Structure formats: structure tokens, C-alpha cells
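Here is the structure we will look at, set down as C-alpha cells.
Missing here is one protein chain; the remaining ones are kept as they sit in the complex.
Per-chain residue numbering starts at 1, and chain names A and B are given in the order in which the chains are listed.
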Amino acid sequence: MSILLEKLIINYPYSIAVVLFIIGALTVLTRSSLFKKLLGINIMETAVFLIFIAAGNIRGGTEPILSEGNPGTVYINPLPSALMLTGIVVSVSVTAFALALIIRLHRTYGTTDANCIAQMRKEVIDR
Amino acid sequence: MLYLVLALSSGVVGGLIIALMPNVINHLRKYIVLLFSTSGMLFSWKVASLVFAGESVRLSCEVGGMGFCIDPDPLGAIFGLIASTLWLFTAVYSFGYMDEKHKQRTYYTFFLMSLSMTLGVAFSGNLLALYLFYELLTFSTYPLVIHERSSEAVKAGAKYILYSLSGAGAILIAVVITYSWSGKLDFTGGPIFAGFTGAGFNWLLALFIVGFGVKAAIMPLHRWLPAAMVAPTPVSALLHAVAVVYSGVFGILRVIYSVFGHELVRQLRISRVLPWIAAFTILAGIIIATRQDILKRRLAYQTVSHLSYILLGAFTLQEWGLAGAIMHMISYSTLKITLFFCAGIIAEQTGETKIDGMSGIGWLLPKTMAAFSVATMGMIGMMPLNTFWGKYYLMKGSVAGGKWPLALVLIGSGIINAICFVPVIINSFKGERSMQNYEQGGKVNLMLAPTVFLVVTALIIGIFPGLVWPGVQAVINCFY
Partner (left out) sequence: MISSITTNLPVFVVIAPLFVAFILTTFARRIRLVEGFVIFIEVLGLTGAGILAVNVFIKNIPIIYQMGGWSAPWGIELKIGNLSAFFLLVVAFVSVPVSLFAVNNLSDEVGGKERVTRFYVLYLLLGGAMAGMAVTNDLFNVFVLVEVATLSCCGLVSSRNRPQAAEAAFTYLIMATLGSTLVLGGIGFIYIITGHLNMGFAYEELNRIWQNSPHVVWMAFSFMLVGFGVKSALFPLHIWLPDAHSAAPSPASAILSGVAVKGYLICLLKILYRVFGHTLMQEFAVHRILVLAGTVAIIAGSILALTQVELKRRLAFSTVAQVGYIILGMGLVNIKGLTGTLFYLASHAVIKSTLFLAAGAIIAATGKKNINELAGIGRKMPITMAAFTIGSLGLTGIPLFSGFIGKWNLILGSLESGNIIPIAVIIVGSVLCAAYLFPIVRVAYFEPAPEEDWKDPGFTQKIALIMLASAVVILGIIPGPFLELAERAAAELLMLR
């Protein structure tokens, strides 16, 4: 048990990422406000980014910019960071799109609560 | 080969012409139907004569990466002959029955198309072609079943398609397994599984029989048949007493003789159960028939019973059994169609469909009921009708196979057939002779003529069985 705790603390980025992922997933599934669902998605994506970036990190490494130092410098892996930049851009686009859809839904239904919208839709269908 | 193509395409071409005919020449429709039914029949006879003379008539092509092959052998030729000849009779009957009814264009279109599909099943030379035409037959007969467009007809149609497609699905699995185990699907050159053994074949045979058994109305897969009686009488007569159900029976015959080979089937444990399944259907079918009040449904259950006569003959795995099966195929079809035709004439001329209301009808429709009586005698299996010979050979085959109780089953079924139908006949001749004659008019003549013709044919074949014996002999020689 203590070994497990020790491992969790040593690999703290990954543990935090897992916690974030779960928080994000729960937010998406349980919250009824559309904004909160969107935020949940964002948090989940952040969790995954964190995993990648933490994987690229090397303890004791410097930033991955070639310099005139000694040839034995350890650079951290630049690739995951670059990939995650792409990921962040994707996340931003998705957020923007989702916000636009929320605005459109708000214009139609006057609310941004998923349950209320479902309710209103049911009423329309019943009518 | 040309004749083969002509025989197969007569129905489809005729059906298409009728479907696309402009409305102004509707009165020509009957002639076109007559033309194409006759041509179908003539070309089938030509193909059959070529086959019986020993020539090989073959048509194969690669479609979809798999080989389809049309290659009739004596068994297929006989089925094709029965189907195409009776199609012509039914066409003439339809002219009378369907006069002034609705949706004639749809009716005749699919009527002719089903002819091609049935001939396709009959003449098919490999399992894929058999499966293809089997499926297409289901679809081309569906519009005929729902012809009345009533909710009852639609429900019957749904049941029909459901049962048929499930059966076809089982057949497809069995065909794929056959291909996977043996690598070939052709019927020529001996059974596909010649020389194979193994326990898995029990399951494969069971799968095939369940698949084909849906159309062959083996109990308990027969439930679609009584429901399909809601179709017009010519459809019930031809398709659901002869063409479609014979496809199922034919399929089983093919499976036993051309796919497995009777030697392999003899080794399988399941072959001991099969004759009893057929026997059960024979008895149960006719017993349930006695409880039906609607005449067509009574005839439907009688169909269920009699189809298993043919299957019984096949399942005995004896030469005499097969001979009896083929004889019964030929004789039963003529008489069953006669019975249905009579039921149709009664329904059309008097409006009666229930047996309760048919007392005294014999005096109104004497010729009809005379034909009905003769045909019933045939169903019982009495001399001098042609069914006598079929039953005789079946009994011989049962005894030769060591299963003499089956012969008792056949005799018993004959008795129950009598109990089922003789009272109907006697009831219809109750009361006194009436001065009314419902059997006048062109429409009735069109319906009566084929009926009487068929009865006479049955009598002739019954008195001179030698007329059809060479054909039966050819089939037996092919497989034994």
C-alpha cells in the first residue's frame, strides 16, 4: 500500500492527470448545464495533454533549444509538447464550435440547461 | 443450351412485358400470359427430353466471384415438367377466376416471374444457383400472397417472408459450410460429399433440412402455409400446393441425393429420426385438417400432410422409396391443384368458403363436385388414380428399409384423408336435385376445363403408370 502511494507521488503528473480525467468525465456526465459539459470536455483534454507532456519530461533536462553548451546536455523531448500544441488548438476549436452551438440553442430555447431543453422538446413532441 | 435459356427466360420476359404494357392493350394481357406459359412449358419439355436422352444441357457463369450453374438432371427435369405444365393449366384457370378482379397486372407479372424462378430451382446445377432462385422465388411470390391487400393478407405475407428468409438463412449457412468442407458446390459427377464421413454431418444435414423444411412445410415450420391461403385460389393451388412447396421438397431431395449421397446419409445417426419426423407430419397434418372449417385451410393442412409423403420416400433411402416419392410428386400435384380449383369455383360461384355452408352444393355444381370426389379418392390413394402407385412404392420402400410401421402410417393417413373429405362430399350431395345450374358461362368454363382435364390426366396415368415410369426410372438410375 505504501509502495503504491509512493509510486503515485513520484509520478505525480500522471496521478493528477487521472484525477483530472475523472473529474472531467464526471462533469460531462452528471452536470446538466451545457457550459459545464463543455468545461468537462476541456478538463478531460487537459488531462490527456498532461500525460503526454509529462511523458516527454526528463528529470534534470533543459529546454530543448540547441545551444553552444557541452555536448552531453540532456534535453527534454520536444515532440510531445509540439504534438500537444496541436492538441490544444484542436481543443480551442472544439470549444469555439460548442460555444456557438450553445448560443444557438439559447436563442431557440432561452436556456442553456440540457434537462430543460429535453423537457421543452418533449412538450413540443407531445403537442 | 438455347432451350434452357428460353425455358428459364419465358417467365421473366413475359412478366416484364406485362408489367410494362401500356393500359390501352390490357385485353391482350391474357394472350401474352398464355403465350409465355405455353412457351415455358414447351421449352421445359424440350429440355427434359434432352436430359432424358442423356444429353448434358449446361449453362454456367461466374457472377460475383462465385460460380452459378444451371444443369438439369432427371430429378430437376421432372420437377421442371410438373411445374411448367401445371403453370399453363393454372394460367387458364386464372383467366376465369381473376376475371374482373383488381390488380391483374401485378398478379400476372409475378405469376409469370415465379415460373422462371421455379424452373431455376428445378434446373439448378449447383448449390449457389439453387439458393439464388430459392430466394428469388420467395420475393416473386410475395406480391401474389398479399394480393388482396387486406390486413390479413399483409400479415400472412409478413409471416411468409419471415419464415422463408429464416429458412433461406439456414440454407446459406449450410451452403457456406459445404463449400468450406468440400470446396465444391456442383451437383454433377456424384454427390458433393462422396467419401466423406464425420459426426459434423449430422448437424449440417439438420441445418439443410430445417432450411428447406420451411418451404416443404415440415412441422413445426409449416405455419406460414395455412396463413398464405388468403391469397387468390390459383396462387394457393399452384404455388402453395405445388411450386413453392415443391421447391422445398426438391431442395431436401437434392440435399440427400446430390449433396450428401444416400450412402453417407445412411451412416448418419440423424437419418434414423428423419422418417419419423415425416411420419409425424403426415399424421398430424391430416388430423389438424379434419378440424378446419374453411375449405382452403383444410386443403392446406392436407398439403402439409402429403408433402411429407414425398419426404418419407426420400428419407427411407431406398430405391423404391425414391420411386414412390417421385411418383407421388407427379400424381399428387395434379390432384391437389384439382381440389383447390374446385374450392375456387365453389367460392366464386356461390360465395361459400366454409364447409358448414356447403351442403347441397353438389347439385348446384355437379361437374365441380364430381372432379372433387375423384380427386379425393386419389388423395386417399385408391385405384384407379395415379396416387395409388406412388403410395404403393412408398410402402414398398418403407418395408425394404426395414421400417414397416411407416407403411402403416401411410395406410392410416389414407383412412384419415377419407374421414376428412368424404363427409364433405356426401354433405354436398344432400338434399334434392336443384334446377339451378351455377356452372354456366365462359368464366366457369375457363375454370372447369383445366380442372376436368387434370382429373382425366390423373386417371389416365393411374391406369397406365407406364407413361411416367421411364422418368421415375431415370431419376433412380441417376442416384443409385
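Everything that follows uses one rule, which is that a residue touches a chain if its C-beta (ideal position, glycine included) is under 8 Å from a C-beta of that chain, and two chains touch if they have at least 3 such contacts.
Predicted model only: the values in this text are computed from it and were never measured.
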Given A:Leu8, A:Val74 or A:Val90, the one touching the chain that is not displayed: A:Val90
Contact with the hidden chain (one of B:Leu2, B:Leu28 or B:Ile173): B:Ile173
Touch list for chain A against the chain that is not drawn: 25, 28, 34, 37-38, 41, 44-45, 48, 51-52, 55, 79-80, 83, 86-87, 90, 93-94, 97-98, 101-102, 104-105, 108-109, 117, 121
Chain B, residues in touch with the chain not shown (by the definition above): 63-66, 106, 128, 131-132, 135-136, 139, 143, 146, 149, 154, 157-158, 161-162, 165-166, 169-170, 172-173, 176-177, 179-180
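Quick note on the criterion: only the chains that are shown with their structure count from here on.
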Whole-Å gap separating chain A and chain B, where each centre is the average of the chain's CA atoms: 69
